[in-house]
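Just one protein chain is left out here, and the rest sit where they should.
And now, chain A:
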Amino acid sequence: MASIDGALLDFKRLDRLATGDTAIHRLDPRAKVLATLVFVVTVVSFGKYEVTPLVPFLIFPVAMVALGNLPVAYVIKKIALLCPFALVVGIFNPIFDREVLVQIGSLGITGGWLSFASIVMRSILTVGAAIVLVGVTGFPGVCLALERIGMPRVFAVQLLFLYRYIFVLTDEGSRMERARKLRSLGKKMEPGIFGSLVGHLLLRTWQRAERIHMAMLARGFTGEFHTRRDTRFGGRELLFLLGWSTLFIILRFLNLSQLVGSLVTGISP
């Protein structure tokens, strides 16, 4: 379970990055959440064979990483961790969709490969944007923004609790698994034991969650989460949101990659 412990610790690092103090960090979370939302919607709205128009969208996560002073290698590693899911989703496309759509010299690229590449590209973009968003805003900040935008408070608080308890749950789980391993002498886990383990985990987590909740109540928690920075949605936020949104919409309808390509090669599309 050491690997899970490690991954978890690494995930907590993302939260810690959010305490940075760059211009991007200081923006009101709403501006960042909304811009990311527009980004995700535009990226997802592309047709299934489109790959090249997606490339310019990399500018958003890259710019945020650079301006937010996030460690590049760390962000790439986090994205790579989630890539296998996209690979699994897209891997059958090249097998089923064999119609050749693009001919480069003697090499024919089938629709399957194109849609596969498109899926992978889109996952990288959306997952990257989400990770970067948490990295420059922090999860509590994101929840706060969602609530201020209009999500019911109950959901916002639910999300926050979920986030807290994931750490608690995995901690407890890895400790129990370690205890089982030490006494099972290398035997595999039987289904019955697994059931009992999960049951216990649920009860223990429940108890701990209750204690955490008590500690929160003891310090005046009323269901409202406050963050340290008291920000407001001002001119800079509006500029940030409108600027990025406009760029995304332009990129949506204008294939920049092709444009640049044709400028370089001198062939009009």
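Everything below uses one rule, namely that a residue touches a chain if its C-beta (ideal position, glycine included) is under 8 Å from a C-beta of that chain, and two chains touch if they have at least 3 such contacts; residues count from 1.
The criterion applied here is as follows: contacts and distances are computed from a predicted model.
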One chain isn't displayed here; going by UniProt, is it "NADH-quinone oxidoreductase subunit H", "Sulfate transport system permease protein", "ABC transporter ATP-binding protein" or "Aromatic ring-hydroxylating dioxygenase subunit alpha"? "ABC transporter ATP-binding protein"
Of the residues A:Ala18, A:Leu54 or A:Leu247, I need the one that contacts the missing chain. A:Ala18
Just one of A:Val72, A:Met214 or A:Leu242 touches the chain that is missing; which is it? A:Met214
Which parts of chain A face the unshown chain closely enough to count as touching? 9, 12, 15-16, 18-19, 138, 140, 164, 208, 211-212, 214-222, 224, 226, 228, 230
